[in-house]
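One chain of protein is taken out of this complex; the other chains stay put.
Chains here go by letter, A, B, C and D, matching the order in which they are written, and residues are numbered from 1 within each.
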Amino acid sequence: MPLLGDYLIVSGFLFAIGLAGVLLRRNLLIIFMGLELMLNAANLSLVAFARHGVTAFGAPDYNAQVLVFFIITVAAAEVAVGLAIIVALYRLRQTTHVEDLNRMKF
Amino acid sequence: MDPQLYPWIILFTPLAAAGVILFVFSRRPTAAGSIAVVAAVLACFLSWRVFLDPSLTVTAQIPWIEIPGVFSVPIGIILDNLSRVMLVVVTSIATLVFIYSAGYMRGDEGIPRYYAALCLFLFSMLGIVLADNFVMMFIFWELVGVSSYILIGHYFRKNSAADAGKQAFLVNRVGDFGFMLGILMLWLATGSVVFSAVEANLSSVTLHPGYLTAACLLVFCGTIGKSAQMPLHVWLPNSMEGPTPVSSLLHAATMVAAGVYMLARIFPVLLAAPEVVREVILWIGAVTCFAAGLMATQQDDIKRILAYSTISQLGYMVVGIGVASTADAAMFHLFTHAFFKCLLFLCAGSVIIALHHEQDIWKMGGLLRRMPVTALCMLAGGLALAGTPFFSGSFSKDNIIEWAWMNNRAGFWVTASAVFLTAIYTFRLLFVVFLGRPRGEHAEHAKESPLVMTLPLVILAVPAVIAGYPWFRRFFFEEMPHAGAPAAAHTIILAFLGAGAVLAALLYLRGPAKDPVRIPLFANRLYIDNFYDWLVARVQGGLAVLSSWFDRWIIDGVFATGAARTVWAAGYVLRLLQVGNLQAYAFFFGAGVVAVLYFLVFR
Amino acid sequence: MNPLYLEVSVVVLGIVMLMAEAFSGAGSRRGIAGLGILGLLAVLAATFFVNPAAMDAAAPYARFYSADLLAIFLKQLSLLATIIFLVMALEYAPTVEANLPSERRGAGLGEFYTIPVFTCAGLMWMASAKDFVMIFVSLELVTISFYILVSYLRRNRDSLEAGTKYLVLGALSTGFLVYGITWIFGVTGHTNLPEIARALPTLDHAVAPALLFGFGLVLIALGFKIAAAPFQFWVPDVYQGAPTPVTAFLSTASKAAGFIVLLRVFQTFVIVPELQAKILPLVAVLAGATMVFGNLAAIPQSNLKRLLAYSSIGHAGYLLLGVASIGAPFAGIAILFYLGAYLLMTMLAFLVMIVVAKATGGDDISDFAGLGRRAPHLAFGMLLAMLSLAGLPLTAGFLGKLFIFECAFRQEHYLLVALGVVTVAAGFYYYLKVVRAMYWQQPADPGAPEIEVGGLAKITIATLCALIIWLGVYPAPLLALLR
Amino acid sequence: MLIIQFWVLSVLMLGSAVCVVVFRNAVNSAMSLVLSFLALSGLYVTLDAFFIGIIQVLVYAGAVMVLFLFIIMLLDLKVEARRTLNLAAVFGGLAVLAGFVFLIGQIVLSFPASGESFPALARTGYSDVSEVGVALFGNFNLPFQVIGVLLLVSTIGVVILSRRSLR
Partner (left out) sequence: MTPSPLLSLILIPLVTALFCMAGAAPRRISIFGAGANLLLSLYLLASYNQAIGGFQFVSENPLFAAYGISFSLGVDGLSLVLLLLCTLVTFAAVWVTPKIEKQEGMFYACLLFISVGAVGAFASIDLFFFYAFHELALIPTFLLIGIWGSGERQRIAWKVTIYLAFGSFILLLGLIGLWLAAPDNLRSLDIRMLQQLGYAGLLSPGPAVYLLLLFGFGILIALFPFHTWAPEAYASAPAPAAMLHAGVLKKFGLYGLLRLAVPIFPAEIQQFAHLLLVLLLGNILYVGFVTIAQKRLNLMLGYSSVMHMGYAFLGLAALNQLGLGGMALMMFAHGLTIAALFALCGEIARRTGTLEFSELGGMAGITPKLGLLFGFAAMASVGLPGFSSFAGEILIFFGAFARGATGCFNWFQTATALALWGVVISAVYMLRAYRRVFWGGRGTAVKDEIADISAGSRWAIILLLAALLVTGFRPGLLLEYLNPVFAYLPQ
């Protein structure tokens, strides 16, 4: 039987891997995938916590699951808008590389 | 009119005249002169009225600064023998000089300014004479300084005159610094600035002899400045840059005597103070009197010779304060000196005008025949100055020297030997200017001055001769205690006088074309002026430049601007963090997250 | 009136505007903006008549939604900001049109006027949110709509670059927010702030690190929204690149909402002394860093938009100082007042900037040279905005700073106050740069034609000026409102 | 049994997540992401969250990933053009990551409940779809409507941003 801590650790690693994608990759799409990984890591923890904190009726905390549902929805919307922006950027500048975004600085 | 008002009228008439001249007649020389003369005559007339009415006292006061229960400075008038005598001396001489000026200044472009300043001077001098408290005296003390400044700088286009005026003011200020400090000390100790109250409350200070000594000596600084005592004497010879009547009135007869007058005024305080105070006063006076005599023997400018003689004679007066048991000794010399020195200066002015502003005695000569009135008057003045018996100077000066014999033998020898110097420079002056043959073009064609100038000379010559005789003196001074010096002292003085006269005759009677004696040390006034020049240019100037540099580069540059620059630079550096690279931002973000969380959770 | 209707009306207004857009032909779309302004004005008026008691405390929404003074005030601010945004947008419309690939006149403009109305609804929900779920969804509504607005100028490289940067960093902060909420939920078992507040004192001491971890992550995400250092890096670039009205909107309303949420979360947690002892120093440090970074880095700027971005960071620092001094009796009021004042003066600055930039073609400080002679009234408006931002007395900005410093003083944050003084002095430096340009310098082109100002913009500028001075001299009504 | 499931799925999920970050080709990354999400939905199931698991598959592995792939194809992204690796950035990023992992590790280890296993559920065979649905449309009605507005705005935004030419 896996423990709560196991899930949390795994979720933490997933979060870190997502962060690594953001920090280390320079392709906007991959960065975006990293961001999705981070959100999912949070979801995993949330579900684990929900399962751990069973309610008085002995059921998982569905409130937390609703939150997970919201997060997924928001993530989807974010992906849609984000990809739209990336497409627009690509159309204008033919790049999805973050280092090309350097017009504004200092 | 209420006689009580007379002193007030005497005091304020000249001020009113000054104001009227300045604001109404600033372009009308004649009117300006007339107004000034009228004011002086009025003041003189009323002064004599006051003098002749010994019962008159003035009680009214004008509050000047009044902080109830804490501090008050009234403008009040003191009328005692001292001030009465001084009043008539000042106003009388002033009147003569005002009249004389009308002739001397003829054709000058700045006559209204000149007369306005003279009136202002008269006002200030009268204020000193009449002041019944220290602060009032200080006020007029300063005003005397400023009017002297304006008058010395009358020929302001001349750099030398401009510098001399400035110097006179500044040197006086240095003396006033001490004066004010002394006033503060006496005030703190006695709780009042009014002379009578200070004297009455002195007992509270005698517990602190050191304090009282310091206070008195600081007050004496005022005298050192104003009466041109060593070491602050340098301004007086330079002040000869002013018109000659100014030299005569301010720098011989009245203003410079103010210092002595002030000492006489506070004489009771000096008596109550420890012995050392008067000792110091004596020695300052004695050294001044001797050193100024030395310098006078080697001057070539007729006015400068007289200027150094003035310093020397002021030294005698200060010695008088230091040794005599009464202030009258000094005041008596002040009294006689006022007449003969004024006379001498006016004579010198007459000569100068006649010689078209030639002041070098080595370009004069043989003027006795060409300007007999002037010459005779000058002779009378000179004999009085040298202290020749039967002339006024001898009575007053010998009196002081005799007091020195009684109370301070060393002081006696110094002052007595100064008589020798006096004789040398006086007779040198007389011989070179009036005897022999003319040494210059102007001297040959010199003519006697007009009546408006010679008349005051003649009038002044009378008191210059007779002012010392007891029957005349008694009219002005109470019978003063006799010093009681033996005849020997008197003989010694006479011997010094005779020796000086003989020496001068040997050297100068033959009418040499130039000075047969050259002593650079004396001619260069013991190099004291050079020392001051060095002090001002190097020490003060150096300090000023140094502090200016410090202010600009350290305080402003490093601290003020530097701080601002640091902030600016910090901003410049901080904004470099905004590299514009998304990944860098993400990195900073992540680093921030780690730092914040670590700080929050694990600290 | 039930306060819930406020947001509903705004959303309905947005949908109506969308319909109007859908059914309108080629044209300037000014009518849609006008409709929006009128509608929002009506809602703004309605906010003064809402009655929180009309809410059904037992209804499900009561768990998410509070209608306290804080919320109402922020709703009013949001509405005001949106109205001013629409006024700005009208002035800015030519730029938008020029930067959209459109077939006919006015295409895309309607949406430019409409999306902010939905954003406004999001802001209003944020103001009332008292449950992490509600906070999350309303915050995301605002954020996502801002992604769109920032990158709205599709043909403008700066706008798209700004949009991308905002998108990535915003999403990153969302990730942290969600993870933080997760941990808070994991520790307390609740997402509802009042319930968390109830649960906190009962918790075991050992869970404190986890709790703080979660709180820290939420704080970071909110810090990102309000541009607190060290999470402010997106601000200058995004503010500079975004369409100017969006920048104004972003720097005022969005920041204000962020602060309200921060305050709510903060107040939930600091009631536990143990947590307070950990949290307050952190906020103080963040406040100091933010003040210093914002104000100092602004000094060398020459682009006004970017300068205002840095200044906005600096102001966030002062606001955070207020948050750090939350224990003082007036701290809440001080923060709200500051938010209001900041909104007014920033909006004024941006509005004038839009008008001037339309005429001079740029938003560098040098484009303002000689404005004092070219357009004295605009210059005066800008002068007032700058002085108020700098904190000169008799303007709203001064009182804001005064109140905040007073609270900080009471809470004995002496070092921060000292830092505040230094940074305020630095602030004078860069705000006066604009004044210098306007009054000292000559116009680059002396023969340039007069600057045209739209009627609505004129009214708005005048109103903002009046409000700034009014609040600076006679703040009593506003403060009474906040009490 | 459950523990084996957990570890297999976890390793799969983390491994493919690493692949997402490591692969140079965007398509490969996207495919790894799909795999990772599928494994994640499996983990949800081990936590008795069937509904979430299904949603995960439908929304993420289905919709979102399709969108990703679609965009990748649309933009015709090839292997990321090799650029000089910014070593400072890499090391900096790794340092931040190390710090973050350390933090999470510490937190999880210090969290008292980490060592607890999951309590048994009182009843089995319940329908979590209905439970979640009731919550969503009942208690969570307000946030749900907000989400609705959010989706509306996103839709408009996507249209504005990605249409080739606006009408």
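Just so it is clear, a residue touches a chain if its C-beta (ideal position, glycine included) is under 8 Å from a C-beta of that chain, and two chains touch if they have at least 3 such contacts.
None of these values were measured; they are calculated from a predicted model.
Considering the entire complex, the omitted chain makes contact with B, C.
The omitted chain makes contact with just one of the residues C:L69, C:V285, C:A359 or C:A425: C:A425. Interface note: of B:A200, B:I519 or B:L543, the residue touching the hidden chain in the full complex is B:L543.
Although one chain is not drawn, the whole complex shows that of B:R28, B:R49 or B:K166 it is B:K166 that touches it.
Residues touching the missing chain, restricted to chain B, are 63-71, 135, 138-140, 142-143, 146, 149, 153, 156-159, 161-163, 165-166, 169-170, 173-174, 176-177, 180-181, 184-185, 187-189, 204-205, 207-208, 211, 540-541, 543-548, 551, 555-556, 559-561, 564 (touch as defined at the top). Taking the complete complex into account, residues 330, 372-373, 383, 387, 390-394, 398, 402-403, 405-406, 409-410, 417, 421-422, 424-425, 428-429, 432, 435-436, 439-440, 473-476, 479, 483 of chain C touch the chain not shown.
Note that only the chains that are shown with their structure count from here on.
The distance from the centre of chain B to the centre of chain D, each centre being the mean of the chain's C-alpha atoms, comes to 101 Å. Once the centre of each chain is set as its mean CA position, chain A and chain B turn out to be 96 Å apart. The residues of chain D that reach two or more other chains are 89, 92-93, 96-97, 100, 103, 106-107, 111, 113, 139-140, 143, 147, 150, 154, 157, 161, listed in rising order. With touch defined as above, residues shared between interfaces to two or more other chains in chain B number as follows: 575, 578, 580, 582-584, 586-587, 590-591, 593, 597, 601-602. The touching residues of chain D, counted against chain A in their complex, run 2-3, 6-7, 10, 13-14, 17-18, 20-21, 26, 29-30, 33, 36-37, 40, 43-44, 46-49, 51-52, 55-56, 59-60, 63-64, 67-68, 71-72, 74-75, 77, 80-81, 83, 89-90, 92-94, 96-97, 100-101, 104-105, 108-109, 111, 113-123, 126, 128, 131-132, 135-136, 139-140, 143, 147, 150-151, 154-155, 157-158, 161-162.
Residues 583-584, 587, 590-591, 593-594, 597-598, 601-602 of chain B touch chain D in their complex. In the complex of the two chains, the chain A residues touching chain D come out as 1-10, 12-21, 23-27, 29-30, 32-34, 36-37, 40, 43-44, 47-48, 50-52, 54, 57-60, 62-63, 65-66, 68-70, 72-81, 83-88, 90, 96-97, 99.
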